[in-house]
Structures are given as structure tokens and as C-alpha cells.
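Worksheet for the structure shown next.
Not every chain of the complex is shown here; the ones you see sit where they belong.
For reference, chains read A, B and C in written order, and residue numbers begin at 1 within each chain.
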Amino acid sequence: MNRNDHKLEHSFSVDVRVRYAECDSMGYLHHGKYWEYFEIVRTDLLRRQGIRYRDLEASGVFFVVYKAACRYLLPIQYDDLVTVTARVVRITRTRVDHEYEITRGDTRTCEATSTLACVGPDGHPIAMPPALWSPPKD
Amino acid sequence: MNRNDHKLEHSFSVDVRVRYAECDSMGYLHHGKYWEYFEIVRTDLLRRQGIRYRDLEASGVFFVVYKAACRYLLPIQYDDLVTVTARVVRITRTRVDHEYEITRGDTRTCEATSTLACVGPDGHPIAMPPALWSPPKD
Amino acid sequence: MNRNDHKLEHSFSVDVRVRYAECDSMGYLHHGKYWEYFEIVRTDLLRRQGIRYRDLEASGVFFVVYKAACRYLLPIQYDDLVTVTARVVRITRTRVDHEYEITRGDTRTCEATSTLACVGPDGHPIAMPPALWSPPKD
């Protein structure tokens, strides 16, 4: 493993109730909306570490999605209460990889991955602030 | 009529094809999405006057919706091709009122109104640039 | 007052955290998204009465928005935690009127109204099931 990265198994889950407006004519959660759900959990994962993403942006630190992939195993329906989990699987000074899953009760309905890059206000890569880069404390 | 305002009947129409992701479980265009359609036409109405809203924002001039009302006369469905019309009905140095309608063929499906306020980057009211305030040329 | 309607002051509130994807370039909750928030609270208001909107639809009973109006008093920003309140102000066998407000702490940021019509799968007006029509029990 490179000096510049470390493997983490830091994870967080959030319960989300599927909204009417998020579903398509089939009554299924639209496949593009899943990325909003993952974003919510990433934000709450940060919040739990004492970091507010809104403050990061105000200080000129942004995260942009560079790569994303998802397998939709089973449809999710309007009004379903699902559990969305995000896990940091790799972090370097300039990027972070997450894994996600969505479950409904005991059933896994979806699994996904993403790579985010840390950029400045001009969109160019920058190093993350130390508070993000240093391993979480749990 | 006040020196600071003038009545206009400046209007513009855009054809929009209803997207799958914009419809709900009934297969109808979600009522909140209509406001995106009106926004598209407002932007194109400006563009036709030689003004790009993106450039306005870059120069510190923003328009925020202060008031909005809509009557949904008939449902609009997925894949419908509708005509969205916006008309400036009143403009002052700090606000602009629009009327909208959506038609499908000869049938009017919706009518709406809005009031937008011109604000600076901090959200406080400012006077519009003269290019916006002066009456359009057609 | 007509025999077919009665005034209610039945209200319900839900806390909603504003999502990143719901905000526009100004960092403000997009004005069209407010209608999703009101929809969430209407659904939860029904749930509290023991009725699941999803089950209504499965049984062929739908509610469509016929009229909607909103005043945006103050912007709502990304990551704000807001309280969304819906109140049934009038109900007849075929339609229901709601009032809404959104507050952030002690500050009211928005007030709105809507009229929903009860329709069948073909979009034509029908009478509401008695469980909806009869006054709520609190």
C-alpha cells in the first residue's frame, strides 16, 4: 500500500422514505435518484465526524464525482422505507472511494461505488484539509 | 402608471418534450416540475433579447422567485410535446411579473404567474441592469 | 357552510434536511422543489390518520394538484434543517385545500396553499373514500 493512502472501513447508514416525486411511471425510484440518496449519506457521514460539507464549500473545498457505478438488483417503490449505507473504502489526499448499498428490511436492493475528487473553486484538484485526510476516530 | 414601470406584452414560446423522469406514478408530469419548464422559457426569452442569464449571474445579478401560482387544468403526460409560453406582463427596476401557459395542440393544460425579484450575491434587492430594464425591441 | 364540507384545523409538521441536489447555483433550494416537501408532509399527515397514500392509489383513488400558490419569503439553503407544516383547511367529498408553511428556527421562510382533487385511474373526479372524508379523530 502506498504511503499516500490507507484502507478504511468507516461506514454510516441513513433511513430514507421514498418520495412520490422521485418515482417514475412504473412507481419505481428513478435510477438517477439513487445518487441523491448516496449523497445524503456521504454528507451525514462527514457530519458525524464533525465536518459540515457546506462549511467545506464556503472555505473553497469541493468534492466532485469522478466515477460512479451502480447495480440495481431489485426495484425500490414509492413510500418504501430503505436503509442507505455508505462506506469509505479508500482515501488519498486528493480522492475518496465509497461503496454503497441500499436495503429494504433484510433484502439488498442495490450496490454501488463512486470515486470523488477534491477540487478548488476553479475545479482543479487540490489536497484535502487534514481533518478529512486523517483517519476517522471511531 | 408610475414612471418606474411599464406594461409589456413581450412573449416567447418553447416546445418541450416531457421526460420519463419528470413524471410520477400516475404517468403525469409532476406539478413541481412545471416551474422548471417556465424557467427554461424565461431563460430563452432573455437569450432572444441578447442576454444570457448565466452572464448576469457571473456579473452579480440574480433573479429569485418571490411569488408563484399555477392552475393545473389538465394533466400532461410522459412523452407529450407541449408548448410553454412566457409573457412579461409588468417590469420595474427591481421586479418582473410573468404569465405562463402550457398548451398541447389546441388545448390549454395550465396557466401560471410569477413575480421575480432582482437581487445581488448576498440576496438583497438591487436595481436591474439597464439592458433588462429598458423595453425589449420588437 | 354547505352540508358537503367542514372546516378543519388538522395540521402536521415534518423536519426536512435540504439536499445538495435540490439546490441551484445560488445554493438555494429550487422554488419548484418546495412542492416535493409539501407532498411529503401531506403523505405523513395521511399516514398519521392510518391511511397510506400508496394503498389509496392501489385501490384506484388518486389525488391530483389542481391549484397551487407559494410566497417565498426568505431563501432556504443547502443543509438547512427546516420544519414543513401542512394543514387541511377545507375538505369536501371531491377536493381538499391545504395551507403550508416552512420555518427555519423561529423564522418563517415560506407560505403556500394548494387544492387537490380526488380522481379515478382515468383522471375523472370521484368521491373520496369515507375514511378520508370523515373528519380526522384528534
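Basically, contacts are C-beta pairs under 8 Å (C-beta built on N, C-alpha and C of every residue); 3 or more make two chains touch, one makes a residue touch a chain.
Remember, predicted model here, so these are calculated numbers, not experimental data.
Novice: Give the total number of copies in the whole complex, keeping in mind that only 3 of the identical chains are shown in place.
Specialist: Here the complete homo-oligomer in the file comprises 4 chains.
FYI, only the chains that are shown with their structure count from here on.
Novice: State the chain with the largest centre-to-centre distance from chain C, centres being mean CA positions.
Specialist: A
Novice: Using only alpha carbons, which chain's centroid is the nearest to the whole structure's centroid?
Specialist: C
Novice: Determine the centre-to-centre distance between chain B and chain C, using the mean Cα coordinates as centres, and give it in whole Å.
Specialist: One centre to the other, that is 24 Å.
Novice: Can you work out the whole-Å distance between the CA centroids of chain A and chain C?
Specialist: 29
Novice: If you look at chain C, which of its residues touch at least two other chains?
Specialist: As it turns out, chain C has residues touching two or more other chains at 35-36, 39.
Novice: Name, in rising order, each residue of chain C that touches chain A in their complex.
Specialist: 17, 19-21, 35-36, 39-40, 43, 52-54, 77-79
Novice: Using the touch definition from the top, list the residues of chain B that touch chain A in their complex.
Specialist: 20-21, 23-27, 30, 32, 78
Novice: Under the touch definition given earlier, write down the residues of chain B that touch chain C in their complex.
Specialist: Residue list for chain B touching chain C: 25-26, 28, 30-36, 39, 57, 62, 64-72, 75, 123.
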